[in-house]
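The other protein chains are all here in position, but one chain of the complex has been omitted.
All chains are identified by letter, namely A, B and C, in their written order; residue positions are counted from 1 within each chain.
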């Protein structure tokens, strides 16, 4: 299976950046779940390009639901989201039809598809394809929220500027979800935007780190082999374009710890087993322990930069240089944040439905 | 699907630490591939506990192949590896039947399986279950090697001591595969072992980082959604007990880079497109670009330590303390290294067979 | 996975009979395969209702491809087919919102989806959903044909009237594929249509049997367990609404044979191993033997009839009677025939790509 992911809840993605439409099919949603089209639109707007820190390409990103919803609720059969492409200026991409952009999938797509790929705007490799995830994820996020499970992602780092880490997770998630530029420490926003603008001024781009937290997950979800919660989440997260690292809880910091620091001691508080620390990020032996799930994704800098780059001509294999024009984001980490929330919701909802047969835990 | 992973090539794991036997079923191997039982035994020995830095539990780890091999070659039908458990001292685990060990899966297993799990020695959550992966992986490693694809993992960091990074990957892999304690820089071995022994003396344990490289992968393997090479590798890697972070190429270091540093420029050398740098770790848009695949796994410290720890009694939920006895590893990163090689081989062989229908690229 | 089927080639179906649109996503098609929109339209017309023997509902069934095709060829990424619903007269279905139609899925859908299902026109259970299979199947049929593999289905029986069985399969398939009412023996058409009209005059409906043949399949495709060619074909065929029986080769007639009659002796003719008889329907041990694949599907009579029927009211569980109005087919076997061809093509193409990594055998 390629463009489909999930078991009880599965999402199928389709579309190319400059084709007719992109979208998603969300299958397996239990019947009778309310579908709030306003919330979907709101989530779509969080993914949109905004202001000077984003690409000049502006898409309405209106989501049309063509199946699976009846009288405002899920029917239990596949929900199809269609998002038409409108602001496509394919003329910008002339040279890019044959010169592989460094950091992009142009070369690998050419090898894999033998030249038949839709190269315009990155085709099916475009970050634009994540719009389908956001639409489908909005339905999942609502369903989880109605069951007490909330998800939030902040920009932990962007262009070398750091936000504070999560503190009280339930409260912090509440701070994030309406923000266009999701940071916990308000002062981080201006500094990060300044770093983005500085890179933009240089015809360059910046990377960053997203940190996601999930509050309210029941304990006992996941498998020891091979579908650990880390496995299924990372599988989905690493398919978000530009994500090159995923770590849970203390993650790479575990490498420098001793077991006595690393282990999270258990404690019974009010008949609920909790841990004071949460180095394990809410997952032990691949299975949720009832504490918040916390993970971080490394996001590489947008590969489309305006500086001249060395590359090869795919038509004859010769070395050449490339000067990218067109409309591009000097940073994508702020736009990728809602994608992280959405894909996390889809994965966790799938895990819950696999475990309980329904969404009610 | 739970204990089965893969598409064209799939591995199923079974067994508990103190049960009769553990093992694996390897399905989908093309027919006619030589199976070298000596190489399997050699790989098993790399996973074994050795000397003072490992647990005192010594298992023969003899692998019995009960199906799928005929006249020394794969038949094309499932290959079953059985490894009997012998040196089980279940009497050591008395108290652990009801007190959850911090950092272990005891609590989460108890929630998930409602008390029916085989708690002895961690049961199905034990690192011992990885022996099945090593047996199956040995067959995959041989098959890949015969096709020019080699894999090696070194201990990049252990107990705060760092090995050098990969340099010339083809040569470096050659240095690693026979080593019991796999480091590139010989002097790192003693320092790491000293760090492990220091922790052991304190009744404590250490974590580390494994770095894996794959040389010889053809370009064009993987999918844009959702089965990116990063996705399928991380899915498998995160199911290795204690792995809590996975990053490809520059990974989390991408967060501080600009696009102009991050992008790997393409260059045609002798009619082969290469990149001078390899920040992307050999994967662009989820698809191999023909350069070495490079990734790192964060390994948390062994959770079994001899210091007293705070926990809860699973029988009545009351707070209590726990003093682990038994036989345990003060570090597992050196033993996990062959597991990383093995699971990487299984995943990549699956990708190759999915793409070409056979192992010959 | 629910509405998605296949491995290397997978199809996802969506839509409801009276919703905005129905369609399919076809994933995994190798890149560079020509897509002939005229052929798709022609296949769609074979599924359409025609004349007095079919429902009065007339749908344009225009297929819009919104992704995965570029410059007339497959890109290698998902192909999405959208078919808008136009001639929906939902007012006809008033009483059917709460009275379960015997032979239909109304009752079982109500149990499964708890009343949230889109009941209009059978919703997602409608035979109309097969239009997506026909669109996707057309692409698969073309690709197979270009590789020498042809598929044809005839109406072996309808309303008690029998067509002749397949004789020279290659020639017979050639006779069938342009026919609107696919029979091998021309005289069978009028008799079958007369049987349909007679049932219609009685407010009743008829069932039948479809017989499908595949010529040109290479030997060696399929698995002994569990993905025998019979298994994967029957899995797909039994999801066509109204199919209640599937048999391969001699099928149920095997029950009365002795081994000496049943076994197909092998014979080498011109360096190709053939069998004189083909009782096994081209499949031995779950694997193709290079002879034509032949199977039959039993199709139950259209459950929508105009006679009064006994049923229950889903709102209160009370016994009641039901008189179906609306527009319905007195037979569907002739319309299901192109669905059988299409789904067979999708399944076999998947098997070929799984085996060879591409479509070229």
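Definition applied: a residue touches a chain if its C-beta (ideal position, glycine included) is under 8 Å from a C-beta of that chain, and two chains touch if they have at least 3 such contacts.
These numbers were taken from a predicted model, which means no experiment stands behind them.
Chemist: Just one of B:21, B:41 or B:175 touches the chain that is missing; which is it?
Modeler: Selected residue, touching the omitted chain: B:21.
Chemist: Among the options C:67, C:288 or C:342, which residue touches the chain absent from this view?
Modeler: Among C:67, C:288 or C:342, only C:288 touches the chain that is not shown.
Chemist: Consider the whole complex, including the chain that is not shown, and state which of C:121, C:241, C:292 or C:357 touches that chain.
Modeler: Per the contact definition at the top, the residue touching the missing chain is C:241.
Chemist: Hey, which of C:8, C:278, C:302 or C:344 is the one touching the hidden chain?
Modeler: Reading the full complex, the residue touching the unseen chain is C:302.
Chemist: Which positions on chain A touch the chain that was left off?
Modeler: These residues of chain A touch the chain that is not shown: 7-8, 77, 224, 353-358.
Chemist: At which residues does chain B meet the chain that is not included here?
Modeler: Those residues of chain B that touch the unshown chain are 1-4, 6-7, 10, 12-16, 19-23, 25, 27-28, 31-32, 64-68, 70-71, 73-80, 82, 112-118, 123-124.
Chemist: Can you list where chain C touches the absent chain?
Modeler: 1-5, 7, 13, 100, 102-105, 107-109, 111-112, 124-125, 129, 157, 160, 199, 202, 204-209, 219-228, 230-232, 234-236, 238-239, 241, 243-268, 271, 273, 275, 279-281, 284-290, 296, 298-305, 307, 309-312, 317-319
Everything below uses one rule, namely that only the chains that are shown with their structure count from here on.
Chemist: By C-alpha centroids, what is the most central chain here?
Modeler: A
Chemist: Farthest chain from chain C, going by mean C-alpha coordinates, please.
Modeler: Of all chains, B has its centre farthest from that of chain C.
Chemist: On a C-alpha centroid basis, what's the spacing between chain A and chain B, in Å?
Modeler: 27
Chemist: If you average the CA atoms of chain A and of chain C, how far apart do the two points sit, in angstrom?
Modeler: Their C-alpha centroids are separated by 38 Å.
Chemist: What positions in chain B touch 2 or more of the other chains?
Modeler: 7, 224
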